[in-house]
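With one protein chain removed, the remaining protein chains of the complex are shown where they sit.
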Amino acid sequence: MSESASNTSQRKSEHIRLCLTNEVSFRQKTNGFENYEFIHSAITEVDLNKISFQKKLFGKKINYPFLISCMTGGTSEAENINSMLTEVAEEVKIPIGVGSQRQALENAYFHNSYKIIRSKAKSVPVLGNIGAAQLVHLNVKEIQKLVDMLDADAFVVHLNPLQELLQPEGEPYFVGLLNKLESLCKKISVPVIAKEVGAGIEKISAKRLLDTGIKGIDVAGAGGTSWAGVELIRKNEIENPFWDWGLPTAYCIRTVSELKKNYDFILIGSGGINSASEMAKAFALGADLTASARIVLQKLLNEGPEHVRIMIESWFKHLKGVMFLTNSQKLSDLKKNKILKKELLT
Amino acid sequence: MSESASNTSQRKSEHIRLCLTNEVSFRQKTNGFENYEFIHSAITEVDLNKISFQKKLFGKKINYPFLISCMTGGTSEAENINSMLTEVAEEVKIPIGVGSQRQALENAYFHNSYKIIRSKAKSVPVLGNIGAAQLVHLNVKEIQKLVDMLDADAFVVHLNPLQELLQPEGEPYFVGLLNKLESLCKKISVPVIAKEVGAGIEKISAKRLLDTGIKGIDVAGAGGTSWAGVELIRKNEIENPFWDWGLPTAYCIRTVSELKKNYDFILIGSGGINSASEMAKAFALGADLTASARIVLQKLLNEGPEHVRIMIESWFKHLKGVMFLTNSQKLSDLKKNKILKKELLT
Amino acid sequence: MSESASNTSQRKSEHIRLCLTNEVSFRQKTNGFENYEFIHSAITEVDLNKISFQKKLFGKKINYPFLISCMTGGTSEAENINSMLTEVAEEVKIPIGVGSQRQALENAYFHNSYKIIRSKAKSVPVLGNIGAAQLVHLNVKEIQKLVDMLDADAFVVHLNPLQELLQPEGEPYFVGLLNKLESLCKKISVPVIAKEVGAGIEKISAKRLLDTGIKGIDVAGAGGTSWAGVELIRKNEIENPFWDWGLPTAYCIRTVSELKKNYDFILIGSGGINSASEMAKAFALGADLTASARIVLQKLLNEGPEHVRIMIESWFKHLKGVMFLTNSQKLSDLKKNKILKKELLT
Partner (left out) sequence: MSESASNTSQRKSEHIRLCLTNEVSFRQKTNGFENYEFIHSAITEVDLNKISFQKKLFGKKINYPFLISCMTGGTSEAENINSMLTEVAEEVKIPIGVGSQRQALENAYFHNSYKIIRSKAKSVPVLGNIGAAQLVHLNVKEIQKLVDMLDADAFVVHLNPLQELLQPEGEPYFVGLLNKLESLCKKISVPVIAKEVGAGIEKISAKRLLDTGIKGIDVAGAGGTSWAGVELIRKNEIENPFWDWGLPTAYCIRTVSELKKNYDFILIGSGGINSASEMAKAFALGADLTASARIVLQKLLNEGPEHVRIMIESWFKHLKGVMFLTNSQKLSDLKKNKILKKELLT
């Protein structure tokens, strides 16, 4: 195993360990959902039994529009984690993302930690993943290999300029990224999705991304896991103001969803979605899919896979309640003026 | 007594017991009245002695536009409670609502707890009551019987989707409700009123209700008794975010009153009206009648019927003061720009 | 001495005693000045030595546009208090108001407490005073006698509906007041001023007052002495929400000053002006004169007349500083956009 590969893998282990605590949350910034309230509908004729979240995603049927966010791969724990998460995904019938496949490019040692996902995810969509910092150095053929390794249903490029900036091993260099994305979208066999990792994508960046041809945006906004925090703890620089850098998730979803008028894409709302009501508000603000990362990992490793399933199902049970109480028979109804800024409710 | 009837009656007893405490209030939401201030009028020519609150309601004369909200019926305590409350209502000359008559549909065991009201309310309006969840399964004839049982002056349908959702025995199913209301309004012998039970009715729902032909809306907004809270305590699920679900009473009154331009209806302001100044603000924001439930019950059972009377009279004494100080000779004057958002008063 | 006269005088003594404490301040409301900030002018060419506050008021020269507000009269202490305050007023050359002359109408026992003022106020304006509740029962001749008793330079009618409402001995009845004011203004020998006593006069009431012909308005807004508080302490009803009733002084001055466009009148800013910077902001918001009551009384009785003088002079020294720093050579310059809401200063 090469030095660098071993480093990448060690770093990833460290990340997982830190993410099991809550110390890596934003400290002075929230995801913004607390500023919103649902508009209760005293008159509701929603039939709870007819609410269904089933839909097709990348050609496959899923039960809930909820994605287990890209997390691990390329570490000794990863194989085990991915295996358990995929079992949950397959049982619950939801899509799952794989952690950065960078490691897979470096050597073949942990290839299994990626492949296990596809082998267990028989029916649900699996999303490949690579960082933008790697992407700028790769050609489409190499990316296609990553897709093929997983038989991925879509491919995620994560944009993490803040993390690359702060990480001692970081590569804060994305020159040529938009061009690269454009040619990737043209030539690769599956839809491409762009995501952040906790600092958020707002309307302007989203528009530039959509103009390259990508088919999905995961805002991964501020207020949940602070990747700056993770890196700053590792560097022992916890006073650095970058810890709280980023755009609140609610703001990102709200502004990016305005682009739906002119672009056809999947809007994934994520970043600090750690409860049923945050998830519900993400949908109401315009998300097509929501996603969570750290809370899923915590549930999995602290309580076991069964509790990941329970959590997801209970969140959607709550969401059904919200839909019932806002007279929204379908998830799309929930997006039509069913939520308001709190300050307007007086 | 059938199982289910006995259950309903037991549940109602539990409700009453919980409502004697303050634990069932909203926890993170207020009724919104604290955001408003009256505009003092240094020049007032109001003649306090000529202020009168007398008016006709459903063809009967009342002294105060204040309703003792629908609460009990169908429990062993109910007969006694209703008896005492009705005596107060008759003495003070105010309308009184009866608790859900669902129990009366189930069996005849506690019919007296309802009938006692009419027998003591010789001169004041009495309002019948049924839940929307029951209404969808009933026909107009059955409802007419409930009206007749009480010789009711009006009939209230309570909309409580949140409660039905959370209640273990709940029936969160209101499909066909608007149609049902429409035919009810057409055929029943008395005016129909729609009310919530603490989550609020705002403009959009109100408009849909008024289009069915109902003649009154009791907003029963958030900030007072949380029925979600009541049910969640019973289920031992006190962390559930639905506890604080709902639209603040002030918001509901303010927005629903805008419909007065186009519809002819009685607007009842309620939901956490526990003090004289909250009641005064409810009128200033547009209510024709105000109503309280839990505080009345608490006064009654903790201090005795005499104190219910004292409370109501002292509230209206305070209201007279507010009218005097805002140069409002009639209650209708109080609704004309006599109140402002606090933030504008600088 | 008649019962009622003795009562009035006793009540007034009680008022004075209570006003020496700070317990009678508003509890949850401020005068609103803290929401404003001066706009610093780095470039100032103001000549501090040429700033003068001298002006003519009711035909007499005064050194400072500051009024010792109407307070006492008709009590055993009053003669002494008025004597000392007038000496200060005469020394500093500022106008002084006399407390309600109601007592003088009732009997002649304390006439001296009023007359002493004129005898010592050789050169400065003296203002007579009566409550609106008395005015409605008096004819112009009787008022003229009150003016003559003092050789008053102007006559103040105080509007205190809140106090009359709460005072056990109160007469909350002002029917006919505007007409009365109109004929008073026409026939009396001196200009008439209307004032509140701590609940404020805003634009709408001010307009109605100006239309009667009055020549001055003293807003006497909320945030300083709460007369409701005074009366509620006397009645042992300290939970009454009327304690904090009223319109903040800053709001009153700001809105009433807008009437300057169409009316010619003296705008007196008062109500909780207890510091130099509150006084300065009152001028900047549009007051022609400012006034204080309780703090003057407290200084006088707790520290002695010399400290009243020192306080007033130090306040105007501070005001000079404010004018210097906002490039305002004259007080009128200070009113031209030299102050902003704090929230705009970011």
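Lettered A, B and C in written order, each chain numbered from 1.
Here is the rule we use: contacts are C-beta pairs under 8 Å (C-beta built on N, C-alpha and C of every residue); 3 or more make two chains touch, one makes a residue touch a chain.
All values reported here derive from a predicted model rather than from experimental measurement.
A.B. asks: When the whole complex is taken into account, which chains on show are touched by the absent chain?
C.D. replies: Across all of the complex, the chain we cannot see touches A, C.
A.B. asks: Kindly state which of the options A:79, A:106 or A:196 is in contact with the chain not pictured.
C.D. replies: A:196
A.B. asks: Looking at the full complex, which residue from C:44, C:63 or C:144 touches the chain that isn't shown here?
C.D. replies: If we include the chain that is not displayed, C:44 is the one touching it.
A.B. asks: Of the residues in chain A, which ones touch the absent chain?
C.D. replies: 32, 35, 159, 161-162, 165, 172-178, 194, 196, 199-202, 204-205, 208-209, 222, 241-242, 245-248, 250-251, 341
A.B. asks: For chain C, which residues reach the chain that was dropped from this view?
C.D. replies: Within chain C, the residues touching the omitted chain are 37-48, 275-277, 318, 321, 324-325, 345-346.
Here, only the chains that are shown with their structure count from here on.
A.B. asks: Chain touch graph shape: choose line, ring, star, complete or other and state it.
C.D. replies: Shape = line; chains linked end to end, path left open.
A.B. asks: So what angle, to the nearest 5 degrees, turns chain B so that its CA atoms land on those of chain C?
C.D. replies: The rotation relating chain B to chain C comes to 90 degrees.
A.B. asks: Which chain is in the middle, if each chain's centre is the mean of its C-alpha atoms?
C.D. replies: Here the chain at the core of the arrangement is B.
A.B. asks: Quick one: chain B and chain C, Cα centre-to-centre, how many Å?
C.D. replies: Averaging C-alpha atoms per chain gives centres 46 Å apart.
A.B. asks: Quick one: chain A and chain C, Cα centre-to-centre, how many Å?
C.D. replies: Here the centre of chain C sits 65 Å away from the centre of chain A.
A.B. asks: Among the residues of chain C, pick out those that touch two or more other chains and give their numbers.
C.D. replies: In chain C, no residue touches at least two other chains, as defined above.
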